[in-house]
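Accompanying notes for the structure given below.
Omission of a single protein chain aside, the complex is shown with its protein chains in their original locations.
Labels A and B are assigned to the chains in the order they are written; within every chain, residues are numbered from 1.
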Amino acid sequence: MHPAFSVIFLTTLIGTGQGLFLALFTAQSYAAVDFVTIQNPGQFYAYGSVIALLLLIVGLFSSFFHLGHPERAWRSIARWRTSWLSREVIALPAFMFFVFIYGVMHFFGWDPTIITTEQPLQGQMSLYVGIIGTVLCFALFVCTAMIYACLKFLQEWHSPLTVVNYILLGTASGFTLATAYSAVMAPELVTLFGTWATIITLTALVSRSASLIRNARIKHKSTLQTAIGVRHSNIEQKAMGLMGGSFNTREFFHGAKMGIFRSIKWIFLVLVFLVPVVLLATGMRNSSIDVLFTAFAIQYIGLLAERWFFFAQANHPQNLYYQTV
Amino acid sequence: MTQLALVIDLNVCVGCHACVTSCKQWNTSGPAGSMSDDNPYGKDPTGTFFNRVQSFEIGDYPNTELVHFPKSCLHCEEPPCVPVCPTGASYKREEDGIVLVDYDKCIGCKYCSWACPYGARELDEHQKVMKKCTLCVDRIYDESLPEPERKPACVLACPTNARLFGDVHESESEVSVTIRESGGYQLMPEWGTKPANHYLPRRKTKIKIHEDELIRADNPLKKEGLKPKTVVDEATLDDVTSW
Partner (left out) sequence: MSTPKPIHDPIKQPDSERIEVKNTTCYMCACRCGIRVTLRDGEVRYIQGNPDHPLNKGIICAKGSSGIMKQYSPARLTKPLRRKAGADRGDNEFEEISWDEAFSIMEERMVKLRKTDPKKFAMFTGRDQMQAMTGLFAKQYGTPNYAAHGGFCSVNMAAGMIYTIGGSFWEFGGPDLERSKLFVMIGTAEDHHSNPLKMELSKFKRQGGKFISINPVRTGYSAIADEWIPIKPGTDAALLMALNHEIIKTGLYDRDFLVEYSNSAELINMDENSTEYGMFVRAEVPEEEGCFDPQNKLWWDRATDQAIVARRDIDHDPYLLGEYALKDGTPVKTAFQMLHERLEEYTPEWAENITGIPASTIRRLAHEMGITARDEKIELPIAWTDVWGREHNTVTGNPVSFHAMRGLAAHSNGFHTIRALSILMSLLGTIDRPGGFRHKAPFPRPIPPCAKTPKGPEDVKPETPLNGMPLGWPADPDDLFVDDKGEPVRLDKAFSWEFPLSVHGMMHNAITNAWRGDPYPIDTLLIFMANMAWNSTMNTEQVRNMLNDKDENGEYKIPYLIVCDAFQSEMVAYADLVLPDTTYLERHDVMSMLDRPISEYDGPVDSVRVPVLPPTGECKPFQEVLLELGTRLKLPAFIKEDGTRKFRNYPDFVVNFETEPGSGIGFLSGWRGKGGEKFMKGEPNPNQWEMYEKNNCVFHYELPRSFQYMRNWNKGYLEWAQEHRLTRYAEPINIHIYSEVLQKFRMAAQGKTDGKQPPDHLRKRVETYFDPLPFYYEPLEAQLSDKHKYPLNAITQRPMAMYHSWDSQNAWLRQIHTYNYLYVNPVTANAQGIDDGEWLWVESQWGKVRCICRYSEALEPGTVWTWNAIGKASGAWGLEANANESKQGFLLNHVISEELPAHDAGEHVSNSDPVTGQAGWYDVRVRIYKVGAHEKHVTSPQFDAVNPVPGQPQRKSWLGWFAGGKK
């Protein structure tokens, strides 16, 4: 498939935003049961939410570049019963809404206790909002991933690993960002976020590697033989019916040279996993804002490459009809 | 339930592209149009077409076959392109099974094109909406046209009559009978899309010659005395046996 930058940015930005929100809420949950104490929780959560929301908004904004008719985007909620894209379009604003509420509540400290428990649970209301946000966050991850995973003939995508990867990679980048963010706003959380960021990144490495291995071994169900219905071992396309290119030759091919394509894989493996893990470890030790932000920046750049590769690697069966590109 | 479709006979298709451009000219000025072209007079001209004819070489010299292969939307009975469309712009008509795009709803997200394994959809780069073969829905129901012309433009154009049009659900229709009798098949059956369009395979005619067909009493060479006359003075059974 042709990797569209709008979609690469969309998925990586909202993934990070979602991960950041999950990190914030993790911190609040920990704080709620007194695992950690936060100096300035209101601001921390509020600004954190603002950052998450910004990421989501920029992501959403970038997605509009993918549309031929952004002014009609509202129509895309119509088919939520059948379309994961429609569902994503519903889940994203819903999630954004809750992130917004979450941030606002923290900013204004408006956090009534609804249920009295024996435990000293603070800010119950925001916790419930956070839980709903978390649910929506995961729903959004699933919707986004399922847009790709549900296309059964895009065999590279059609796998639970796609969903797992979207969740883990988004969360990992969110936690790495949270680590850097906390180095500025709440250094006491650096270790918590940093540790989780490392764990999730490493888990993502496992699942992403699993999908790479799986994809390398895929036997494509469609062949030239099934595509044109001729049983012969030696079929060669001689003409595609067009010579100057078409939608079919642009939309479904990455267009990169094989060498570049392969090196992108190694690049993202290094940038998303190796370098950030090392930098996180270094940065955690001395709460270095620079190092931690670098860790995030590199991981994010790596994710752009990862997402490029995710699209580029998917081999659409329609390409069987467009072999002479 | 009606399911209109095309049946394409690869046995007679000569790859002339008449279906390609007749489709373009009918549809570009019709409700499905326009169908834009970029760099029409420059480098790498490219444009929107609902139908393409491709060519495949099969086998090695000298046993090479050349198959011309026209491809447009197959109007799948289980069209994967429809449910994925977030806006409902992609739809399958219940009354005749034609899969269409409602241009006024389409947001141009291209998702449906990803969901079509056949590469049958093309985004119009200027109208920014998804387009594809409409089975000439604007012709086939146009009562101002004489009855025999209420057919898709490509079907009317095709010089070899390689494109048959009709209801594949009606078991006695021309298309159903041909599919049954000439081994009609669907493309990429592995995905369960159940394309309504079918293809008919190549069929070969051979002439079988029996040795004895070369030997005939009325061979004209005999008349010219060129077939050897039998020699009379050599021995025969008559000379050695009596019954």
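Quick note on the criterion: a residue touches a chain if its C-beta (ideal position, glycine included) is under 8 Å from a C-beta of that chain, and two chains touch if they have at least 3 such contacts.
Just so it is clear, the model here is predicted, and its values are computed rather than measured.
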{"item": "In the full complex, displayed partners of the excluded chain", "value": "A, B"}
{"item": "Which of B:E94, B:E172 or B:D233 contacts the chain that the document leaves out", "value": "B:E94"}
{"item": "Touching the absent chain when the full complex is considered, from B:E57, B:E170 or B:E190", "value": "B:E57"}
{"item": "For subunit A, residues in touch with the removed chain", "value": "236, 238, 241-244"}
{"item": "Touch list for subunit B against the chain that is not drawn", "value": "1, 11-18, 20-22, 24-26, 28-29, 31-47, 49, 55, 57, 59-62, 64-68, 91-95, 100, 102-105, 125-127, 134, 137-138, 141-142, 144, 148-149, 153, 156-162, 202-207, 209, 213-214, 216, 219-227"}
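By our rule, only the chains that are shown with their structure count from here on.
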{"item": "Gap in Å, rounded to a whole number, between the CA centres of subunit B and subunit A", "value": "43"}
{"item": "Complex contacts: residues of subunit A adjacent to subunit B", "value": "1, 66-70, 72-73, 75-79, 82-86, 89, 147, 150-154, 221-222, 224, 226-230, 232, 234-242, 244-248, 251-252, 316-319, 321-322"}
{"item": "Touch list for subunit B against partner subunit A, complex", "value": "17, 20, 39, 43-49, 52-60, 65-67, 69, 71, 80, 82-89, 105-111, 113-119, 121-123, 125, 127-129, 185-191, 199, 201"}
